[in-house]
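What follows is a set of notes on a single structure, which appears directly below.
Omission of a single protein chain aside, the complex is shown with its protein chains in their original locations.
Let's look at chain A:
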Amino acid sequence: MVKHEQESTNRPDNTAFTQQRLPAWQPMLSAGIVIPGFLIIGAAFIGIGVALFVTSQSIQVLEIDYTGDDKTAPCYKCIAPNQKNCQCQISFSLNSTFKGPVFFYYALSNFFQNHRRYGVSKDDNQLFGDTSYFTSPSSSCSPYQYDSSNKPIVPCGSVANSMFSDTFQLYQVVNGTNKLVPWDGQGIAWWTDYSIKYRNPSVTPLQNAFNNTVKPINWTKPAYELDPTDSSNNGFINQDFLVWMRRAALPNFRKLYRRITQGDYAQGLPAGNYLLNINYSYPVVDFGGRKKVVLSNVSWMGGKNDFLGIAYLVIGSLCVVMSVVMLIVYAKFKFPDEE
């Protein structure tokens, strides 16, 4: 109808879009795709699960609980409040070589580092090295913003204030003498944390930046004296501090304390007797928490994690089982005569 064309101003456009005729792929699922699909996915999951599980099993882990709430425990003497410089020793023995590099963790349980009010209780600007926030910390730090004499707390806030304060020394007992196992406190924090996220103010000496501020209430040492052995590991970029500031996801967590990568123990801890000296100062008993130290070596998947492997195996086998069930049902439909 050519003659009408001029009148047809309202005629809709005849395009694939307006006519809803866009070329489209319409996958038709059939039993031939679904059943093998399930089988393949299930098999893949089982495969991953086996790999994870085997890897996880190959990781050696030694956990030592030193909470000391048991009267027989070596650290029982330290749990009483208001003790200073309490030390306790725990000895353990390794029956076989603990392959290196060995990572040394401390673990806390029932400690809610993921509590929101706890988590926000810090001042990112202050920790970024902005000295203006040294004199007036963010109100998010409250009630650890100012001390009782109204001096600003640096680093302010609950997270910093509750920093884990126990320290450890590991000795190998060789022929009755304690041989210190050397370990490395560097490289335990994230690179982005100590190079970008946390910064010391560009004031030398560092101590001057902290003038007119006070250390967090629970701290024994100010921030600029956290590591007496290494001056570059002080202030906000102290690696123990950084590890602590990186909050845990769940109330039971581990944090990396040291890596045993040097000297005689770079290849691992040989079998034998060991002594762990603990400077016990961090109270956990009153809230029902526990403290542990964990020795572990690592693989490509990080630390030991049986859960992931088992979860993969469970889901994988579920898929396989379902594919089998489907196959049976399918066979019943497809070949009803043979029944």
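Heads up, the rule we're going with is that a contact is a pair of C-beta atoms (placed from the backbone, for glycine too) under 8 Å apart; a residue touches a chain by one contact, two chains touch by 3 or more; residues count from 1.
As a working rule, contacts and distances are computed from a predicted model.
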Missing subunit (named according to UniProt) among the choices "Phospholipid-transporting ATPase", "beta-aspartyl-peptidase", "General transcription factor IIH subunit 1" or "Chromatin accessibility complex protein 1": "Phospholipid-transporting ATPase"
Hidden-chain contact residue, picked from the options A:60, A:125 or A:281: A:125
Touching residues (missing chain, whole complex) on chain A: 1, 4, 7-14, 18-20, 22-27, 29-31, 34-35, 37-38, 41, 45, 48, 52, 105, 107, 109, 111-119, 121, 124-125, 127-128, 138, 143-144, 158, 161-162, 190-193, 196-197, 246-256, 283, 286-289, 300-303, 305, 307-308, 311-312, 315, 318-319, 322, 326, 329-330, 333-334
